[in-house]
Each structure stands twice: as C-alpha cells, then as structure tokens.
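Apart from one protein chain that is not included, each protein chain of the complex appears where it belongs.
Labels A, B and C are assigned to the chains in the order they are written; within every chain, residues are numbered from 1.
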Amino acid sequence: MSYTAAFQQGVREEMLLNDSIFIVGTDLYERGGHWAQAKGLGPEFGRNRVKDTPISEAAMVAAGVGAAMSGTRPIIDLNFIDFAYGAMDEIANQAAKIRYMWGRPVPLLIRATSGVALAGPQHNNSMEMLFASIPGLAVVTPATPRDVKGLVKSALRSEDPVIFLMHKKLTGVKGEVGGSNDLVPIGSAHRARQGQDVTIISHSFGTVTAMEAAATLSKSGIEADVIDLRTIYPLDEEAVLASVRRTGRVVILDEAPRFGSLANQVAAIILDKAFWYLDEGIKVITAPQSPVPHSPELVAAIVPSEVDVVAAARALVASR
Amino acid sequence: MSYTAAFQQGVREEMLLNDSIFIVGTDLYERGGHWAQAKGLGPEFGRNRVKDTPISEAAMVAAGVGAAMSGTRPIIDLNFIDFAYGAMDEIANQAAKIRYMWGRPVPLLIRATSGVALAGPQHNNSMEMLFASIPGLAVVTPATPRDVKGLVKSALRSEDPVIFLMHKKLTGVKGEVGGSNDLVPIGSAHRARQGQDVTIISHSFGTVTAMEAAATLSKSGIEADVIDLRTIYPLDEEAVLASVRRTGRVVILDEAPRFGSLANQVAAIILDKAFWYLDEGIKVITAPQSPVPHSPELVAAIVPSEVDVVAAARALVASR
Amino acid sequence: MDKADPPSAQDWDFPSEEELVDWLGEMIVIRRFEEQADALSLKGMIPGGIHPAIGQEAVAVGVMHALQQSDVVAGSHRSHHHALAKGLSPKRVMAELYGRSSGVAGGRGGSMHLADFDLGLWGSNGIVGGGLGIALGAALGAKQLGLDRIAVGFFGDGGANTGRVWEFVNLAVAWTLPLISICENNLYAVETESAAVTGGVSVAERAAGFGLPSEQVDGQDVLAIFEATSRAVERARAGTGPSFLEVLTYRFKGHNTGEVGRYRSDEEIALWRDSRDPIERLSARLQGAGALSPERLLELETRAHDIVQDATKFAEDSKCSDPSTAADNVSVWNNWKGHAQ
Partner (left out) sequence: MDKADPPSAQDWDFPSEEELVDWLGEMIVIRRFEEQADALSLKGMIPGGIHPAIGQEAVAVGVMHALQQSDVVAGSHRSHHHALAKGLSPKRVMAELYGRSSGVAGGRGGSMHLADFDLGLWGSNGIVGGGLGIALGAALGAKQLGLDRIAVGFFGDGGANTGRVWEFVNLAVAWTLPLISICENNLYAVETESAAVTGGVSVAERAAGFGLPSEQVDGQDVLAIFEATSRAVERARAGTGPSFLEVLTYRFKGHNTGEVGRYRSDEEIALWRDSRDPIERLSARLQGAGALSPERLLELETRAHDIVQDATKFAEDSKCSDPSTAADNVSVWNNWKGHAQ
C-alpha cells in the first residue's frame, strides 16, 4: 500500500469508528485532494464529512479549531504545508493555546504535504521546526506507509492539535501497513536499523537516505544505528540518547536549512543530555541557508545526499 | 535617551538623509505608534511619509514588499510581533525569497515589539527563531538604546529585509546613543563584559539579566564574559566562538521555550565548531515549553532569572 | 444590500417592561464593573490593563437576550460586556483580570482571554478578528453534531479590515452555517478613524457583497439590537445560514485604560455621552412609560454597586495560581518522556 493510501486507510478506519471525524480541504470530495490522500472518502462518507472549501486557509483552520472545541474531530487538509503561512494566527495563537488558557481540548489534525522536492521556492518551505517550537502542538513526519497509518490513527484519538506532515517524495512509496488497531504512538521514534558504530538520526524522507547510507556503510564494515524520529514534537529523546550511548558517534541528517533546523535542535539535546557519551563532535548535515530552487539540478545541489551521510559517518569512525 | 526614543531618532536621522524612507503602521501619525516609537515623525515628515493603516497586517507587509522592490525603503511597523502571524506568507514567501528568485533587492524593515512580559498568551510569542530560520531575512534584537539606534540605521541602509525586534521590558530603558554616523553592523555581537571564567550568551532583555548575573558572580570571584548577540541572523559566530575558546564554559540564556530556541541553536553551533574547547557541557537556560500566562506571578515562574544564570555558572565553574 | 426581511412567523417575543428593567440592571452592572475595572487598572491593580466597553453595553445585553445559554459567543479584546451579559460571574471575571486562580481562566488568560464553556463564552480574544474564527468553528461544530446551537462572533470596525474576517464570513455563507457576525462599529480602531482607512459605504454593505443578510443597527438601543439579533437567530436556527450585523456604537472612554488621545473631538464625545448613552436611553424610556420608579433605579444602582464591590473584594482576596503549575496542561504531550521541563 502506498504512503498516500495508508493515510486514506487510517482516516477511513477512524471515520468508521468515530462519527465526529470529518475532513475539510480544497478539492477533496470528488478528487480526493491534490495527492489523492482522501480518495474515495467523499462518496463513502458524503458531503457532510468530506467538505470542500474555498481557498481560505485561515478560515479552514479557524473552522477546525472551533469545531474541535465543540467536540468533533476535524481534519484540516492544507494541501501544501506552505499554505499554512496564511493560517498562522489560527494555528499558533488559537489552536495551540486554547487548552493552556481555558483547559479546552482542541483535537484538531492538520495534514499537509511537506518536504523539499520540485515546485520551486514558495512550495518547499521546511516548516516542521516552526510548528514544533510552538508550545501546544505536536508535529509528526512519518517516513513509511506503516507509520502514516499508525500515526494518523493516534492523532485522531489524541486530544490536542497535531500537524501531520507527509513528504512529497514519499507520496507513492509502497510498504506494509498495520491493522485497524495498530497505532504508532505520537512521540515515539523508530530504530529503523541496528548497529553499534555510528548513530544516524533523521526523519521523513531523510530516513530513506539514512538507510541507503547505512547499507553502503555496512559494505565497508560500519554498522549504523538508524533512528527515524517520526515525531518532531514531542521528540523521543530517550530513543535518541539510547542510541548515542550505544555508539558515541552521531550523524544528524536534515534537508532543512541549517540555522534553526531540527538537526541543530537534536544536536543541542544530545549535547545537553549525553555530552559525556560523545566520542566526537556531532556531524550535522543539512541544506544551506537558502530557499529551494526550481531546477532539479540546483535542488540536488542543496539537498543532502547519501554520499554526504556516508562521508560523515566514515570520518567519525576513522577518528576513533 | 530611551530605547524607544533611540529608534525614533535613528529613523528620523535616516529619513532626513533619504527621501525614500517612509513608515507605515497603525496609529502612527498622531500617536506615534503604540510605543511612541514614531512620536513626532508624523508632523515632521507629513502623511506621505508617515502612513496610518487599517488593521491589515498582510496588506501592510505586502505593500512594503512591493514598495521596497520599487526602490523605496519602507518601514512596516507591526506593533506587536505576534501580529506578524497574519502576514507570514508576505514575509516568508515573498519578502524573503524575491532576491533569491529574481535578484531584486527588498530593502524592507519590519519593526515590532517582542519579548516575554505582560499581556497574556497571544501577545508574547517568542518568534525570533521563526524569522531567523527563514533564508533571506535578518533578525535583530537590540538590548540598549545605542544598539537600537545603530542597528536601525544599518537596517535602513541595507538591501535586504530586516526584522527589527524591540523588547517590551526595555521600552523605557535609558542609555547613551551614538551620533548620526554611528552604525552598528547587522551581524555583529557585542562583548558586553569581559571575563575569563565563563561565557554567558544572551540577547535583548536577556542581556540585562546576564549582566546582573555577571555582577553577582563577580562578587564571588567568578568573572563572566557576556556576549550580547544583538543579531539573531546572521549570527556572529566568531564572537561566540572566541569567547568559548577563552572560557571553555558556556551558559546560554533565552526566555523562549526551550525546544526550537535560539539558545539551543547557539549550543549546536558551539558543539559543531568549538567542541574541543568545551570543558563541560553547555548550560542552556530557557523558559519551559509553554505559552506565556497573564498573571505576573505565573510569568515570573516561567521566565529564567538572574538566579538561574548564577547557579548555572557556578555549577560549571565548580566542576572545573 | 441584502436587507433582512422580517421573518413571517417570528418565534421570539418582545421583552415585557419588567424584563426591560432587568436588562437595564444588567447594563448598569456592566457599566459599573467597567468603571471599577478602569479605575483599578489605572491604579496598576490589573496587569496588562483593559479595554473598557463603557458605552457599548446595549450591544452585549441586546444580543445575549436573543440567544440561549447554550449558544456560543466569542468576543474580541474588548469583551467584558459580552462576558458579563453572557452570565459570567463578575467575581470570577474580576479575579481573572487580577490574574488570580479563582479567575475564569485561572489567571492564565486575563482580560483578553475570558471564557466559560458552561455558559457558552468561547473566549474573548487578543487577536483582532480571532473571536469570529472561533465562532465560525463553533457554528460548524454545531452543524456537524446536529445541535440546535448557533454561534455569535464579535469584532470591531478595525476588525472589518482584516482579511480573516472576510474569509470567515465567506465560509459561513458557503457552508450555510449558523453564525452571526457582529461588527461593533465604534468608529475608531485605537486612535485611527476607521472611516479614513475603510473602503466602501459601510461595513454592512461590504458584508452584503458576500451574500448574506446584513444590516446596520443602532447600537445604543438595546431593543433594536435585540430585534435584529433575534431575526438573525431565527434564520440561523431555521437552517438558512449566517447573518451579519453592523452595530453603530461608541466607546465613551479611551481604547485602553489610560489612553488620552486627542483623536476625537470633545463635541463628538459629548454628543454620544449626552444623547446616546444606552443606559440613559433605556432608563428614560422606562421611566417615561411608568415602568421604572426612581426607587427601583436606585435599587438597580445599589445592586450593581454591591456586585462590583464584591467582585473586587473577591479578586483581591484570591490567590494567584501555584507558580509551579505555570507550564502545566499545555498539551497532553508536555510531560512526554524527556520533556519534564
């Protein structure tokens, strides 16, 4: 099953279980959304539960916030996460703060497609840290169909707002998914590979790159421990630190621009909580501080690659 | 001269020098803005250069972007930085990316009041990292009247967008300011105090707390090197690293929630570039992952204090 | 402009004169509360200050009487009148202004974040236009859940220039939601004369362009407000969708406590205070009709005075919430694993 279909399946199962779940976005009912992420839900559940909207991101999120406060479970589909810039107040000042101010839960799921790929500068903002830094929000970035399904199910049973980010480059990726009771907890990382020589930490599409790098490293006898964070906030610090304690060497891979990146954030946590376990400095691999260009060759020049990860891991191991 | 008046003076001097500078915001002409930051400019320069707007943050910034592309130098005053959530697309997807896409400079200054103080959850968002993480923007957070004036003058001579954040709690603080040719370069930190035992890094109001802590530490013979970052992006890494190399012990103070904070970002840079100079882990002091409450007692409970800084510095020095 | 036709079979009653005396009493309580809060704020007792709604009492009282308690109201930065008219306890509102644990938001919210979900106040709001968004969502929630509930969102003339307000109005029209958008046009946004920065003939006419019944109402006449709201409520409950009201009103004091701008002429202020005070108006009308004796009026005043004194004492006697809880209950995740801090 594809990454995208896994979303649809997770949502569908939860919609069957819980009448109060509905999904809101542009071009959802017939088309099933720009990515087919809601394909078929319209005819199955009807217009009352699959609602087409105008291009009004602020209104979509606001409607979701108030509806969630009412006791329903809205899914607001923003298509590209970049369009969330048009709904930032509704996300940051309303959705994220209502429990804190008034004790009222806001069980709102905001789904969007994210990640660096084609489509030019305005459709490729790395925004996961923006959301993860706002107290009150959870942010998940699954890398596999299994995690998409398991995480969306958890999100739809959670009480607080979740930003659900699906990477463009994973859209069509295939994999197994869990059954209707298999939840992936929000806040749990996945040890995607076991190794003792070096830790590679990434998330979303970065995990694919990390696994490729691990396979290459393995050929030269370096066994990498690969941590797929899956959730950006609340970050699974224990999983990260456990791996660091095992290996003492860390590569963090992130396709976001370096300053303010998740990669630097994770590095700071390791520095804070596992400083004495580090045999070496941490290799942080990110994009440069730049928008994402249109031309594929230029995109390739800024997105970190398997080669970068392999080189970093080798350097760390060599300096043992 | 007060922190606020220093802004007004810097702007006024530059407006006298450069006809293309104008300032846009709510309640500016008569009132001089909510903080009196533009007091007197209206009558002096007239309605063409001091423009009152409706409450339309997106339109204000968009107007500024296009006007800056036209070769003028707009100052867009957003009052509280929190209201920038309503103009995020205009800031992140337009202002920040136009030079990259089209080679066209956008000499736009966005001023707002920021920082944690009274006024409750929605008016106290720590947003400096949000902006600093967006490639294409500079973010400055002066701590003194001198730096306000010197930095606003630099910003008004710069070619690219600058987010100019003035802390609520510094509004009325008094100090000397430079003359009409004294610029403080964007991207230059200030070594606010010299010491060899421990480095304390902060910015904006945090510098005040850091200096108080340094004075207290000095009484017990610990001499702190205090780095006031002044600019968040482009960060003055050299100043930071030079101090770290001098002391080998680092406290970073930041009133923002920890996850995604500038403090963690700076820690990651130090880890990356001065790992071998660190005698100890870095003490990162921040607020917890929480919105800012209304009650002053509750605010005091989440904002880091001098006491926290002193304790952290002592602990570092003790473990020598 | 799409004028709202009087509904054929109206399902609401005009208040009796005795009821109107109660309404007057409510308006007086709000007025005295606001005067007290303003004075306390000037003395520095209220952290962050307040935005008093003195002069706008009729709007809140008129609207709330057209609603059920189960209906939802979301307000703006200037919402003490909405909160009190919706039935929130003056004590707990005052305590919230003080930032005390007995406040309606435990001292976390303050003046701009008053809420009580049992009473249907889904928050005042610190972001211009923000409350209307919450009301939009409440209207959607009601519709999804099949509840008879409707939602009202308040904002000001300044709010009418935010894009979000028009996105909200449009979505309510597109989805036929039971939302009543109420623009309290008090002519100014802080010190800016809205007429100078607002295109078009009126806010109501602007709204009509979005395809919903929209009308201007005299905001100093509690009955006019009540009637217009009742019509809108009737449409909303009948399932015919949202309505828009532009309410013409005036704040007698500055934008926030202590503001002393000279952007309004003395004549203008005097005109509104002297001849368009909603309390004076209703009082005169009831006295003229023989429904309000001077003694009864005095009783109302005394009662209001006592309520406000009690509220103040309650607030002052209350404690702040335990500071060690200041970062609690941010989300279900804030104590996740390593995230104890």
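In this section, a contact is a pair of C-beta atoms (placed from the backbone, for glycine too) under 8 Å apart; a residue touches a chain by one contact, two chains touch by 3 or more.
Everything quoted here is computed from the prediction, not taken from an experiment.
Q: Touching the hidden chain in the complete assembly: which of C:24, C:88, C:138 or C:165 does that?
A: Here the residue in touch with the unshown chain is C:165.
Q: Taking the full complex into account, find the residue in A:1, A:302 or A:315 that is in contact with the omitted chain.
A: Checking the options A:1, A:302 or A:315, the one contacting the hidden chain is A:302.
Q: Thinking of the whole complex, not just what is shown, which of B:51, B:153, B:230 or B:294 touches the missing chain?
A: Spelled out, the listed residue whose C-beta touches the missing chain is B:51.
Q: For a quick check of understanding: of B:38, B:62 or B:262, which residue touches the chain that isn't displayed?
A: Candidates B:38, B:62 or B:262; residue touching the omitted chain: B:62.
Q: Touching the hidden chain in the full complex, which residues of chain A are there? Just list them.
A: Residue positions of chain A that touch the missing chain: 26-27, 30-31, 34, 52-59, 82-83, 85-86, 118-123, 258, 287-291, 293-302.
Q: Touching the absent chain: which residues on chain B qualify?
A: 20, 22, 48, 51, 53-54, 56, 58-72, 74, 89-90, 93-94, 98-104, 135-138, 158-161, 186-187, 233-238, 241, 269, 273
Q: Just checking the interface: what residues of chain C touch the absent partner chain?
A: Its contact residues with the unshown chain are 161-167, 169-170, 173-174, 196-201, 205-212.
Everything that follows uses one rule, which is that only the chains that are shown with their structure count from here on.
Q: Quick check: how many Å separate the C-alpha centres of chain A and chain B?
A: 30
Q: I'd like to verify one number: the distance from the centre of chain B to the centre of chain C, where each centre is the average of its C-alpha atoms, in whole angstrom.
A: Each chain's C-alpha centroid was found; their separation is 36 Å.
Q: Using Cα averages as centroids, what's the distance between chain A and chain C in whole Å?
A: Centres of chain A and chain C (C-alpha means) sit 40 Å apart.
Q: Hunt down the residues of chain B that sit against at least two other chains at once, touch-wise.
A: 82, 85-86, 121-122, 259, 289-291, 293
Q: What are the residue numbers in chain C that touch two or more other chains?
A: 105, 108-109, 113, 125-127, 130, 163-164, 330, 334, 339
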